[in-house]
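A quick write-up on the structure given underneath.
One chain of protein is taken out of this complex; the other chains stay put.
Lettered A and B in written order, each chain numbered from 1.
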Amino acid sequence: MPTNWRKLALPALALTFLLAGCANSSLPQDALDPEGPFARKVHNLAMPVFGIAGIVFVIVEGLIVYSVIRFRRRSDDESPLQVHGNAKAELAWTIAPALTLALVGIFTVGTIIQLDRVPKGADVLKVNVTGHQWWWEYEYPGKQVVTANELHIPTGVDVALTLRSKDVIHSFWPPKLAGKIDVIPNRENHMTINADKPGTYYGQCAEFCGISHANMRVRVVAHEPAEFAAWVKSNAAGPATPDAADTEAVAGQALFRAKGCASCHAVKGFAAGAVGPDLTHLRQREVFAGAIFDLNEKNLRRWLRNPPGEKPGSIMPNLNLTEEEITSLIAYLDTLK
Amino acid sequence: MTTVLEPTITAPVPSGDTGLLRRPTHPKGVWSWITTVDHKRIGILYGCTAFFFFLVGGFEALLIRVQLAKPNGTVLSAEVYNQVFTMHGTTMIFLVVMPMSAAFFNYLVPLQIGARDVAFPRLNAFSYWLFLFGGIFLYSSFLLGGAPDGGWFGYAPNTSITFSPGHNIDFWVFGLQLLGIASTAGAVNLIVTMLNMRAPGMTLMRMPVFTWMTLVSSFLILFAMPIITVALFLLMFDRNFGSNFFNPAAGGDPVLWQHLFWLFGHPEVYILILPSMGMVSEILPVFARKPLFGYPVIVFSGIAIGFMGWGVWVHHMFSVGLGPVAVSAFSVSTMFIAVPTGVKIFNWVATIWRGSLRFTTPMLFALGFIGMFTIGGLSGVTHSVSPHDRQQTDTYYVVAHFHYVLFGGALFGIMGGIYYWWPKVFGYLLNERLGKINFWTWLIGFNMTFAPMHILGLRGMPRRIYTYDDSLGLAALNMLATVGSFVIAFSTLVFIYNVWFSTKKQRIPAGDDPWDARTLEWATSSPPPDYNFPETPVAHGVDAFWHQKYTEDDEGRLIRIDGSAPGASPADLLIRGRSSAALAERDGDDTPGNGNGSGDRSAGDDHGSAGDGHGHGAVPTAHELGIHMPSPSYYPVLAAFSLPIISYGMLYGRSSGSHYAVAVFGAVTLFASLYAWGMEPSAEPEDPEEHHSTSGHDDVPVLVGGGQAALEAGNGSATGNGAPDPAGEGASASAGAADTSEVVPPAVATDAGTPSTADAGTPSTADAGTPSTADDMATPATDEAPTPAADEGGEAEAAPPAGDEDTGPSGSSTDDKGA
Partner (left out) sequence: MSVTTDIAAAPATPAVHADGHGHVTNTGLSNEKLAMWAFLGSECLLFGALISTYFLYRGKSVSGPTPKDIYDIPYTSVSSFVLLMSSLTMVLALAAIQRGDHRRLRVWLVATALLGASFIAGQVYEFTSFIREGLTIKTNLFGSSFFVLTGFHGVHVTLGIVMLLSLWNLSLRGKLPQEKSEVVEIAGLYWHFVDVVWIVIFTVIYLIPS
């Protein structure tokens, strides 16, 4: 059927696109490009399985295409042999896949057991991760550090995450470091990550968790260990109180309490709200609001005008702030370094 | 039957004490469809409704694709997007694939097993109407404050009243319960039909594969639906009455919801795919002109899938953190469910291997099914590697996987089924040229849409997100997928155009057996009369109808019973004839083919009347044949209608207790209609002048048509032997005789040679049954194993061409004894 070949042009085009999609250099949330030992272990387990699947795919589709070409009816009088079955053949193609899968099964179970170990030891960093609608909170037990949206870790160190949820089910997924684990109310889950080299690793919540599910991003920032120690140190301390000369910031700090910000947000030494993200060292972060916005004056201003307008369902309400109030608040937030 | 047109439903006329409303008797028009209990009409209703919902769900899919075509899409708000993807999934599963399968179940199963109708025709109507009303109920949410937005999986506690205070989720909770009731009722009905109402000789291991897969699927529905019903029930109590099942604050465990949901949800996947596997197993042999390779293996692997499908649900929950033991066990079980699936694929390939393949549209779709479903199966195997599934799950890789299973699998099969059985259902063929355009655009659009999603998922695109950032680098593939979705939309339009064109512009009458097919539904006229078969057919092997036409020589070559070589199927001739002889042939209407010894009784007299779907032309009516068919009824539709009323009452009762009164009103209506239903006989007695055959039994309903009764009679005798499942082997001859004794009273005496008389319907049945006992004893027929006599090939020669109903039964009787 020559006409069909012409119609194959489109799939061929599609295939080109697909290959293009594959060939792209690494993407930010690329599960095919592991950058840590735990993700790599899983990757190395799966790739041979994809290979086997590919071979089976070629065999089956090849047989179909061959049959379609070779056995098409050329004359109406054809009378093919009436084969009703063949026990041996059927047994063969029952046992062969079963054996292959048994082999895959052995390796799979091995990896499951390995991954289940929660690392222990003095060099392991522990972090408590809490999922909120729609942002992540990271607490470093024993280190007096609480932050949001950005998980800072040292490179080359096993980081044991303990994950809990404050509201609905979320799923923590930094693809280059590990496969996802759900974060479920009334349950405690564990995940171990380890990053090869410094840099920012991207991810996002992978379990549908309500209206802004798409806006709940994960960022893991890996530092050289020394740099990480410095980060911990600066984050453990409270922020400096605004300089009295900076009247705008002082006014902002007053507004922070007057407008009720303090009842939801914590600022070490000043406010202890526990609903929204801890803002103690806000200006050390690059992003805010579920890591969907770059942290800069322009974005903060837009955000403070109407949070639910910027991020659907945002639990932070529109406080109907005036532009002047916003300016003052931003001046105050700028001091949270 | 009396013809009373349009009695008003609002002014009930008491008829004795049997009901609230006068029995509907509309032969035509809307009311005849509303009150119908005919499995074929109900099948058509299911099909049309499901297709409508397919368009709706498809429109939702397009909205999703448009939103995601580019990063940071703004076509839909987050709120609307969540409603749209929830309704897309819910619609496609519960309102499209399941009811579309139900359309085929309803239409085909009684025909394939040689029955006159399903076991409970009114319950069948009830299932359909409840499905329709349930669908309308779900969609009414768009007008009443917003559609469900918790995903089709509705994970707790996101669906709790704390996080979803609106009525959105309530519509989902009640809507799915309604649909669950409809499906369960349908499953019970079909199971009983298949287990109890098979024609003489139709043992379980001679049932067409489609019927087999329907049976497995129905059992899955029967056992899976109650589980989601419980889950929804608990959620309803949480939302309406403040219970704590999924309330973490009170210790409730959201994971319980997931277990219940997926314990339903995974069998559900097989509920969706098995019917299509059955259809493909019917289509391939016909167009390969070769029997299905390894019929028993295909059947048993289907059963194996049905069983194993209950042991893999946790693979939907690999990221929940259930511990290494559970995850390992379910990884392994998930791998092994691939084995029976793979066996099926290899057996299908072996079926076309060295066949004589004819690429009609149904065949193309069936081949497309194998190719695409294989991809879905293979990506499924990669999920079973659970450590890596934690990378895959909740990403577009999974979206790609299940669309390859449910679209590449289920919908390809269903499209093939539509093209294949269309001529049987409506009496004319769909246009082949348009059909091929339909197929190729469907295939290309499908792959363009869903193949990129594999890569999208693995490279970082999670599911259920209304927006994504350009920095993810996924824009090009998303755009490709969106373009592909419009190709599918175009393909759907081609299909609709094809239906219109083939119906209105170029109607090619199909004849009874346009494809040179193998199963019993092709032995009756197209469309079949309301009683399906003038006399109950007798099955002598797998592919019962094929063996009336063909046999094999010693080397396994195909030989036509009439001695001629196998030739082009009638449809082939028609399709090719269209270009040359054009429409003349259409008007001539003398469909070729049926002269090939297929023994079609009504050949030539059925085509003219294809118009209304129920031949009133030369095909004799049930009445003329003395076949007593179930009568239409108002109560199924009334009972089905009362359930959404209850649901609305319950739903709004949450906001204001007084609305529960509406639910009470609905419940009263429900009980009244059920009571009246119970009091109403399934079939009305015949007119007074006909009463001699049923006199003395006026108030005693006839459950099913006469043929069924005959079947019962025939098998009843076998039961007398103590055979646990007579399945009618040996009883074939006697049942055939008994059959006619009921169906055509005057013929009884001559046929069965028993001294029964026409008016002594009751004793004659019994009489006709008795001699068959002797037959049974003489026949070394065992339960499941086909008797040698009826097995294959050579014996089929002796099988009666169905046309000779006089000699047929006696002929096969001889066979049975000789065996």
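By definition in this document, a contact is a pair of C-beta atoms (placed from the backbone, for glycine too) under 8 Å apart; a residue touches a chain by one contact, two chains touch by 3 or more.
Keep in mind the model is a prediction, meaning the values are calculated, not measured.
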item: Omitted chain's touching partners, listed by label; value: B
item: Candidates B:Ala231, B:Val320 or B:Ile561 - the one touching the absent chain; value: B:Ala231
item: Residue of B:Ser32, B:Asn196, B:Gln506 or B:Thr621 touching the missing chain in the full complex; value: B:Asn196
item: Which residue of B:Ser569, B:Ser647 or B:Ser682 touches the chain not shown here; value: B:Ser682
item: Missing-partner contacts on subunit B, residue numbers; value: 18, 119-120, 122-123, 126-127, 130, 181-182, 184-185, 187-189, 191-192, 195-198, 222-227, 229-231, 233-234, 237-238, 241-245, 249-253, 256, 260, 263, 639, 674-675, 677-682, 694, 697, 699-703, 709, 711-713, 715-716, 719, 723-728, 761-763, 765-766, 769
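The definition used in the following text is that only the chains that are shown with their structure count from here on.
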item: Whole-Å gap between the CA centroids of subunit A and subunit B; value: 42
item: Subunit A residues touching subunit B - in the complex, by the definition given at the top; value: 1, 4, 7, 10-11, 14, 17-18, 20-22, 24, 27-32, 39, 41-43, 45-46, 49-50, 53, 56-57, 60-61, 63-64, 67-68, 71-73, 76-86, 89-90, 93-94, 97-98, 101-102, 104-105, 108-109, 111-113, 115-116, 133, 167-169, 171, 173, 175, 178-182, 184-187, 189-190, 202, 204-215, 292, 312-313
item: Interfacial residue positions of subunit B with respect to subunit A in the complex; value: 77-79, 82, 149-151, 155, 157-158, 163, 248, 251-255, 288-291, 293-297, 319-321, 323-324, 327-328, 331-332, 335-336, 338-339, 342-343, 345-347, 349-350, 352-359, 367, 370-371, 374-375, 378-379, 381-382, 384-395, 440, 444, 447-448, 451-452, 455-456, 458-469, 471-474, 476-477, 480, 484, 552, 555-559, 565-568, 572, 792
